[in-house]
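Removed: one protein chain of the complex. Kept in place: all other protein chains.
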Amino acid sequence: MTDPIRVTVWNEYRHEKKSPEIAAIYPKGIHGAIADYLRDRRGMKVRTATLDEPDHGLTEAVLADTDVLIWWGHTAHEEVKDEIVERVHKRVLDGMGLMALHSAHVSKIFRKLMGTTCELKWREAGEKERLWVIEPSHPIVKGLGEYIELEHTEMYGERFDVPPPDVLVFVSWFEGGEVFRSGCVYYRSRGKVFYFRPGHETYPIYHNPQVLQVIGNAAEWLAPVECPKPIYGNVQPLQKIGEK
Amino acid sequence: MTDPIRVTVWNEYRHEKKSPEIAAIYPKGIHGAIADYLRDRRGMKVRTATLDEPDHGLTEAVLADTDVLIWWGHTAHEEVKDEIVERVHKRVLDGMGLMALHSAHVSKIFRKLMGTTCELKWREAGEKERLWVIEPSHPIVKGLGEYIELEHTEMYGERFDVPPPDVLVFVSWFEGGEVFRSGCVYYRSRGKVFYFRPGHETYPIYHNPQVLQVIGNAAEWLAPVECPKPIYGNVQPLQKIGEK
Amino acid sequence: MTDPIRVTVWNEYRHEKKSPEIAAIYPKGIHGAIADYLRDRRGMKVRTATLDEPDHGLTEAVLADTDVLIWWGHTAHEEVKDEIVERVHKRVLDGMGLMALHSAHVSKIFRKLMGTTCELKWREAGEKERLWVIEPSHPIVKGLGEYIELEHTEMYGERFDVPPPDVLVFVSWFEGGEVFRSGCVYYRSRGKVFYFRPGHETYPIYHNPQVLQVIGNAAEWLAPVECPKPIYGNVQPLQKIGEK
Partner (left out) sequence: MTDPIRVTVWNEYRHEKKSPEIAAIYPKGIHGAIADYLRDRRGMKVRTATLDEPDHGLTEAVLADTDVLIWWGHTAHEEVKDEIVERVHKRVLDGMGLMALHSAHVSKIFRKLMGTTCELKWREAGEKERLWVIEPSHPIVKGLGEYIELEHTEMYGERFDVPPPDVLVFVSWFEGGEVFRSGCVYYRSRGKVFYFRPGHETYPIYHNPQVLQVIGNAAEWLAPVECPKPIYGNVQPLQKIGEK
């Protein structure tokens, strides 16, 4: 019996408080919808954290108790304090998984981990998207069919300015003529990162069973490995050096 | 002054002989259209070879004198002799570049190099395709814009059953709802391989200036590197072994 | 409660029958040593199969009932029937994991999956090897330290003629001056492949707890994902094509 995965779902949580329409879709916030699924359907130990809490809810203690951090932000990326970004970055490199959802592509933490601008094309026209499974042997796609279809969604298009993914899991098709690498795995130090495109504040994307399935699968995949902590710096030789 | 790149354009060359419509599009064959471009516009030293020649035109001498082999086949993959496939395979691993075009995805040589079935979805409905540039710093995309648009083409859709490309250069969007990894680079032994999707016998794809531009760029990229030939087998230690 | 992983450990099983020294190290054969560990310590459902059984022990029924196939061969690669290699290849592409150990680098099945010669340098001088962990967040390294040290082993050196691994997990150092990519993950169709270097008939490598730990971890990683089975061939559009 292994311990349940400890997940922290972070949400900017501004849209839901300002807009009754959005609140109607996500009465407990986007974080609440995701947290409920992971807790009730996947047996994970879930907490949530939001921008307006002290330390954005991401104290050292919370991060130390987190296996996987899920990040959703949109309008207030700049309000996230650099000090907290540093703290999260350090914890990811130390093994905590990070899942960046949708507009988190330009969150400070995702950009810092990627080293590129992470920009893209976008359009809000409620168009159709199909996320095609590209790597069917990766645990993130467990239980899916050949693609996930979202009837109405915001478009994100290439070029997506990220490093080549270490595993490319999904590629999206959009009605208006674009494609997008919509599921990207990265190995970064002792941590793993997954970018997953779907999600929007005004579409009920996080109630879609397949989208939730992927988020649950990814949380399992991102959980840290009890792995070797490398030693850095000046070291003694393992083997004698010199003439033989 | 470097020597010109030596290219051999191989074509099954059956469609053009049977169908006046296809012959009208490619009076010198598909191989002829590609060869003319590479010779006249890119300054390469080009020969052609076809299925019905002795050894399919691919003698040891021809291969030894070839830097880059371009392969187009469609209806007669099974007629290519295994012995010749072995010969080409060996030469690719020895450094010769291989460019597999369109329906060459199920050619014997490409499948042998990939180790997978290389199957895909397809549809002939004359639909629109856009090949989006995914890796803009790769020499294969030199001189292009953000995408190449082909007004009427055959669809190829995921899942494309190939190993994850070592560089993913293009992803295609198709009108009917599919996506496709349409430009894929592979490092294989001392040789390099490029799969490029566009091309069809009844659409004038190989007269499209951007498609030709990519083929020319890829031929440059695929040309062998004057590189270290590894020694395999039983070797002496470079360093004394034993107690110190 | 998930079902136990079903593993088949395949061994050429010639050395152990001919040499009392080797039999003394592996009284139940190399396959027996590995099978015992996976069954007793990792709770897997394990069977074994060997070259001299009918169909080399790899009937359609056995393969259909196998999640992960572990392969050890050395002196008799050529005796493995092509028909059986085809059968195993097909099953790997259909989702069964394959772990190729040590001299299985030139087994027919591994070469077929890689598409290259899979050759390397080698030397039997009983020298020291260190397998350094390169990707500490990958599940295959769970529970290890920074490296595995093998006091006396056969050397395998670069260049190892394989495609660039999709994940490079270990790199080995050898006393005599060579390095080697000794743990390589590949995604191939719906299956996953792991090459793991350690192992030899006259050194007790498969009694080493860390080597066994990796084999157990890898078997867990290689187990098939309940994943989308792609449809290949001619398909209807998901979206209407034509003028709008």
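Order of writing sets the labels: A, B and C. Residues in every chain begin at 1.
Everything that follows uses one rule, which is that contacts are C-beta pairs under 8 Å (C-beta built on N, C-alpha and C of every residue); 3 or more make two chains touch, one makes a residue touch a chain.
Since the model is a prediction, treat every value here as computed from it, not as a measurement.
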Tell me which of A:P27, A:G43 or A:G176 is the one touching the absent chain. A:G176
Among listed residues B:R14, B:H31, B:H138 or B:H200, the absent chain is touched only by B:H138
Residue of A:G43, A:P209 or A:P230 in touch with the missing chain, whole complex considered: A:P230
So one chain is hidden, and I want to know which residue out of B:G73, B:G157 or B:G191 touches that hidden chain in the complete assembly. B:G191
To test your reading of the contact rule: which positions on chain B touch the chain that is missing from view? 95, 128, 130, 133, 135-139, 141-146, 166-167, 175, 187-192, 224-231, 238-239
For chain C, residues in touch with the removed chain: 130, 132-136, 146, 157-159, 164, 167-168, 171-174, 177-179, 181, 239-240, 242, 244
Residues of chain A touching the missing chain are 93, 112-117, 119-123, 125-128, 155, 157-159, 161, 163-164, 166, 175-178, 186-189, 230-241
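The rule is simple: only the chains that are shown with their structure count from here on.
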Nearest 5 degrees is plenty: how much rotation brings the CA atoms of chain A onto those of chain B? 180
Report the inter-chain centroid distance for chain B and chain C in whole angstrom, where each centroid is the mean of the CA atoms. 31
With chain centres defined as C-alpha means, what is the inter-centre distance between chain A and chain B in Å? 36
If a residue has to touch 2 or more other chains to count, which residues of chain A qualify? 130, 133, 135-136, 146, 167, 239
